[in-house]
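All protein chains but one are shown at their positions in the complex.
The block that comes next holds subunit A.
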């Protein structure tokens, strides 16, 4: 026949932020390490090779940090003016950077002096990148031009003059050595092909473009500018999605290592995480200042954010907790579990399945066997009371439904009854638990009325409970007064819809409180 039905635990909607896999994943970082730089941090770039160092561009210096170091392990400071956009080559051995004076400098990671200097831009170079074949450098400058340089003989190969405003961002394709994308303050993002010496694609972003990003597959392009982040289909040149989740200009973009999440940092001091399948915000981080640059390490181990106030915030992922310091209990060998499971059915055998055993919680087991007091004791354990008060309340409700709550509460000693009272004091004023707990409180008062005065501990708890109820009643009275005032205000208003919605907040609640008050008054008289 039908088995035992476990007690239905009342669930309550969780207020505030929902807990999802993403919030768990992105909250699993340690508290950030703050590093003070000389000026606004305009660029953070991770080397794609171990040990995954990162280059931080701030003011006229480029610092290279190790993964866990708080001090730079190397500094490039040979810039006359502000340096921009220090970027590692794919193999992590070369570094290229632009500067305010229009020069592009190429450094060896181990060296100090620049290996190459590409001269040709007349104004500040804000974006530089290596092409996929590692032998060329793309640069975009405030003189509206985009140039392609050859590293071995430090020559300029091509110049594109298609933009009509500052070129502030760019990105080279990871797959095709000839393709790269630049974004400009003329609101366009253009894709150039080194083989054709002109742009092959141009899309209109609508705002000055601050950052562009190519997906690893090269099929999708993300551009940010103004408050918008836009995703473009590269094959059709069409807008796929337009995201407007920031209050201020979006300054930087970044992909998570899995490619499943897109991160955007903005001047509104927030980093938002989007899912790349639905383009919905799944998580968001807050920072202290406006964000200018953002980078994720290999496997999302570290999030580095550079801000306008020169602070570099570095967050490391929490290492997997090392559990099991105790020697593990010896478990039965594998063959015990498969015993009989691999038996093949013979011809005349009749197969009989053993009914699957349903797992029951401990309190359910007690209730199943009508051990009511024990079930109540179990849910009054401190661990249960603190973590899951709704379970305790549900069991009290179930006992009440079975008509045995008084029996379960009766016959307790000082320690046990104070445990029950503690729980009541803690949760009685919560509206979601109040109907059940007020009833329980009444029963307790009825049962233990004759013995009041015998134990100072219990008496103290009763007085505490009484104070709590009195406070709650005052609070409810005030609420009702407010409600009355609001009613009057609404009555004067001509619109009628809103009044009907707001009227029923908590009218019947005070009645219940009154009954509790009566009981408590009785106890008061007894004192």
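We take it that a residue touches a chain if its C-beta (ideal position, glycine included) is under 8 Å from a C-beta of that chain, and two chains touch if they have at least 3 such contacts; residues count from 1.
Throughout what follows, contacts and distances are computed from a predicted model.
Looking at the choices "Par-6 family cell polarity regulator gamma", "WD repeat domain 75", "pyruvate dehydrogenase (acetyl-transferring)" or "Transport inhibitor response 1-like protein", the name in the UniProt record of the chain not drawn here is "WD repeat domain 75". The chain not shown here is touched by just one of A:110, A:153, A:258 or A:277, and that residue is A:277.
For the options A:80, A:401 or A:415, the residue in contact with the chain missing from this view is A:401.
Residue positions on subunit A in contact with the hidden chain: 1-8, 10, 18, 20-21, 275, 277-278, 280, 282, 347-348, 367-368, 398, 400-403, 435, 439, 500-501, 503-504, 507-508, 511-512, 515, in rising order.
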